[in-house]
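Let me begin by presenting the structure, written as structure tokens, before commenting on it.
A single protein chain has been omitted from the complex, and every remaining protein chain is retained in its original position.
Chain naming follows the written order as A, B and C, and within any one chain the residues start at number 1.
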Amino acid sequence: MTRFWVLKILRTVLTLWFVVTFAFVVLRTSGDPVVALVGADATPEEVEQFRQLWRLDDPLWVQYFRYVFQMATGQFGISYRDGREVLDIIVERVPWTLMLGLFSYIGAILIGVPAGIVAAIKRGSTFDNLIMATAVFGFALPNFFLGILMILLFSLSLQWLPSSGTGTVWHLIMPAITLATFTAGTLARFTRSAMLEVLDKLYIRAAAAKGVGYWKRIIFHALPNASIPLVTIIGLNLGELIGGAIVVETVFAWPGVGRLLVTAVSSRDLAVVQGLVLIMAVTMVLANLVVDLLYGLLDPRIRVQN
Amino acid sequence: MKRVSPVLVFAIAVLAITVVVAIIGNVFTSHGMSQQNLLARLKPPAFMTGSNPSFPLGTDRIGRDMVARVIAGLQMSLSVAIAGTIIGAVFGSAIGFVAAHFRGWVEELLMMLVDFQASLPFILITLTLLAFFGNSMVLFIILMGLFGWEKYARLSRGVVLSAINQPYAKAIVALGAGNGRLYLKHVLPNVASALIVQVTLTFPQIILLETSLSFLGLGIQAPQTSLGQILGDGRDYLSTAWWISVWPGLVIFLVTLSMSIVGDWLRDRLDPMLRARTT
Amino acid sequence: MFTRREVGSLILGAGALSMVGSLPKANAADRPSLTIAVDNLWANMATINGISTTSRRIFPNFYDNLVDRDYIKDENGLIFAPKLATKWEQNGNVWKFTLREGVKFHDGTEMTAEDAVFTLSPERLWGAKPFEPRGKTFTAGFKRVEATGKYTFEIETDRPDPNIPSKLTGYIGFVVPKKYYMEVGVDAFGQKPIGTGPYKVTTFRSGEIMVLEAFDDYWDGPPPVKQISWKIVPEFAARMAGLVSKEFDFIVNIPTDQEAALEKYQGVTLKRVLADNYPALAFNTRPDPEDNPLVDPNLRYAMVQAIDMNAIVQALFNGTTEHPAVPFNFTEYGKFYDPKAPVKLPYDVAAAKALVAKTQYKGEKLLWHITRQYYPNYEAAAEIMVEQWREVGINVEAQILDNFELVYRRPYHLMNMSMSSDFIPGDPYQPLWLDWGPTASRSTATWKTWDPTPEYLAAGKKFDEAIEFEDRKKAYLELSDAWQKVTPGYYMWKSVYNCAHRAGIQFKFKPNGEMRIYGDYFKFV
Partner (left out) sequence: MSNERLSIEHLSVPLPRGADRAFAVEGLSLSVSKGEILCIVGESGSGKSLTALATMGLLPRNLGRPTGKVVFEGKDLLTLDEATRRDITGRRIAMIFQEPTAALNPIFRVGEQVSETFRIHTSLSQAEIRKKVIDLFREVQLPNPEQIFHSYPHQLSGGQCQRVMIATALALDPSVLIADEPTTALDVTTQAQILKLMLELRARHDTGIIFITHDFGVVAEIADRVAVMQMGRLVEIGTRDDILNHPKEDYTRRLLAAVPTLTPRKEREGLGNPVLIAKNIVKTFTRSGLFGGGRTVKAVDDVDITIRRGETLGLVGESGSGKSTLAQCVIRLVQPESGDILISGGDFAGLSGKALREARRKVQIVFQDPYTALDPRQKVGDSIAEGPVIHGLDRKAARARALDLLEACGLDRTSADRFPHEFSGGQRQRICIARALAVEPELLIADESVSALDVSVQAQVLKLLADMQARLGFGILFITHDLRVASQICDNIAVMRNGRIVERGDPASLFGAPKETYTKELLAAVPGKGWQHHASENEAGTVRSREETP
């Protein structure tokens, strides 16, 4: 049991180390890292100052270890766009993305999972086909397109919802729906197949033989088992959610990390880009750790190893 | 075999038509994809008033024929998606095969790479690399090719592992077959269907990824065009000249939808053992 | 970071920002606030380092010029009005300025001659290592800037320069507080700028928003709006929807094709001005890259003659602007403008083909670096021009890049740019000499695209020294000819700036793109 977690955490740390190394390699192979991090307009003094600050004259391996240390302690450097600490810039954006992400994620789960369950139960019915068609619709529509269509409909024509930005809970609705549509579609499809898989199991039949009622079988016997693979896919989908946020936040002028990434990339503010990459990786890796934890809670076969 | 459902027929028809149009597309229009007609800007499609009969799907903001644009976009999007899918599938599956064959630390290392890839949203990697190295077609194709490799790697490792533990694989080893014969002649054909299902999932995802990148201005660059680029370009015109973005949007939607239907059908036809893993 | 208050307001403060009534300019507490949806914000808001269309809009709301151009009394803004300077007089090479008394910076300190002098000083603009190096271009001929009293200062130039007051209507005329500027340095100043304007900057996050609040100690009395939020809304659809649904009071940067659609909505007023500014392209005339075919002027002539710019302008702007057929012969130059000026390189495909034939050019690919979504319609025009060039056998690839830094990265053969004509109002000084001359970045920067010819330099010297109209006009024509002989660039059209606002506002949009939310330019009705 302990060994299981030690291994998990070890793997997590190694993955993060990979990410940091990846960032280091990319930074070193794409040109002068100083120019990359302070910008091409920087004065020679700035460049020199930076060079000293990051001690770029040391042997490469010394630089590498220092780099790893700096990344590990959140020293991502200075944004050349506005001269502020990268960590500060990112940290002030995180709550917005978190809010949008959580809201749409929970929404996606609340819609996608029940839809998938119902589709699985009614397998082959018109209802099933309808749900699956809707699910495909959800992820076949580029989300910026959906977002703009929603703005035109709900803000411009109907004037029900604010068009962009933040301020009230109403502001959250359209970006959250746009973002959730994709995830909900994926989840519905996955839930359906996970449920179908479980519903075929002998223990479901055995429960019926015991006299367990239909819905009880679905909810108390099938669903907990189907949720084991579901939790994995929900964890994996977090990445897609972050990816989606990059576009959705731009469409709706939502001041989260996704938009920050877009502005940072277009102004080649590489210190910020690098910081974002690492922070997003940490988030994803932690999320996967949480998934593993949940996995253990849900599945006794993993929880009680010997 | 069961009766083929009309939905499946529709999906296959859509895909077939799409491919045919992409290949012979230029016979549908006399206009070039970048040929402009400044006097016929923003002409609506043929069924609307004010349309110009030589532009059945209308024209864009600088008077280019939407038929030609959409076909050119389709050609590019399909090429990128096909190239990307092939590179990703081959590379990822190869990694999966290697991991499954060698096991041990090789497998640990490769699977760690897979974890690493899975720990970063792909669009983030794409944006970053484009930011660090600048946009170029070669890099773009490579990036699209990298898309989803970790899914192929995970999937193929899993199915290969289960395939080589199947008695038939053991029997073939026992016959004295080498690894080449075992993997290429016996394992690959048997895991291919699972990989093909994965292809039906990644293919539309690459089209959508390219679309998102086009929206952010990092996709296919003019004068080349792609469905995503036309869609992105037309977004400001949605309330006045909807046809610019609706046609490519419709094509993306239909292709994705059809791919999903075909993918689902393939999955249903597969060994149920594979069903869980390929989702 | 998220404070508890922000979280609270997010949930409770429904529509607080957009609850705008048409309240009269009254006591500070119940003034309305405005939200202005912009397409972008420049990363730096220092007066010179921050020069850009997106900052120019906002600058006059928190900076004040020494001298103002009055567009209310004169449509072309050729009347100068006192602003921070109340009086100015010329005495040979020396101009003497008297400052308004009792003007306060947003940090409460009083503006004195010391600040004005610092603003125009060599250490800031034109010395060996100035804080804001671009200042050099605007201060050519400056020799001495010195305070002569608490509220008076002098500018001495190499030669008598009648245009100093008009130069001070531009970017260099925005007065910055010396003490604060020196304390924080130019970069930090650009992030938290302080001026003497009617609004003070309270929040600036360049990727997101700039918030200005009323500065009630403003020398001209409290401004009419409590708070102005300049919010980035990248998508036009969202800006349009926000304006129509009254979330935004103003939006800017409306695609020309969408103007008519937007105007159809009730309560939306569209404002469009022709700016004294021209998007253009620069030909790289230098052998860098070594095999640059554009070193041959014939090829450049051919490229100019191959462009049907009138058709492009007509198509893209629906006739709301015009293409200057002869470079530097701009209508806003007043007496210098000649409607009958000879067009040396008219649109003529046959002539263009003939010119190409005269060159060594064999269809090599020419790279055109273009900044993404920077000049409205530029990319669309580029796509058309690339096709028109293809017709005469010239192969151009337009590369859309994210920012100027990338545009400036060699190799390139063509490059996008824009040039203003208003540094000295009513005079061809800019861009002909200011932006192409020997001190201009175009001929000095690492990314320079031409080396001024001796002929051009000689004509320029004459032009610079000419003060009388006749001399100056003659020199100007000579200089323009020298330029056209090289043709290192091509002017495309006169910029159109547009914005739209909701009902209940009376607004005068300044042709230089400034959006002044005070004084005679802005009123609630």
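In this text, a residue touches a chain if its C-beta (ideal position, glycine included) is under 8 Å from a C-beta of that chain, and two chains touch if they have at least 3 such contacts.
Here the structure is a predicted model, which is why all the values come from computation and not from measurement.
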List the neighbours, among the chains on screen, of the chain that has been left out. A, B
For a quick check of understanding: of B:P6, B:G50 or B:P167, which residue touches the chain that isn't displayed? B:P167
Decide which residue listed in A:L153, A:V169, A:A207 or A:L294 touches the omitted chain of the complex. A:A207
On subunit B, where is the contact patch with the chain that was removed from view? 166-178, 181, 186, 189-190
Interface with the unshown chain - residue positions in subunit A: 3, 7, 10, 201-203, 205-214, 221, 224-225, 228, 298-301, 304, 306
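Throughout what follows, only the chains that are shown with their structure count from here on.
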Which of the two pairs, B-C or A-B, is linked by more C-beta contacts? A-B
Subunit B to subunit C: how many Å between their CA centres? 44
Take the average of all CA coordinates in subunit A, do the same for subunit B, and state the distance between these two points in whole angstrom. 22
Could you pull out the residues of subunit A that touch at least 2 other chains? 148, 152, 156, 250, 264-266, 268
Expected list for subunit C, residues touching two or more other chains, is 235, 237, 240, 372, 402, 406
Subunit B residues touching subunit A in their complex are 7, 112-113, 115-116, 118-125, 127-133, 204, 208, 211-212, 215-218, 228, 231-232, 235, 238-239, 245, 249, 252-253, 256-257, 260-261, 264, 267, 272, 275-276, 279
Residues on subunit C engaged by subunit A in the complex (per definition of touch): 1-2, 9-17, 37, 43-44, 187-188, 191, 205-209, 231-235, 237-242, 244-245, 247, 372, 402-403, 405-406, 408-409
Touching subunit C in the complex, subunit B uses residues 34-36, 38-39, 41-42, 61-63, 134, 217, 221-223, 235-241
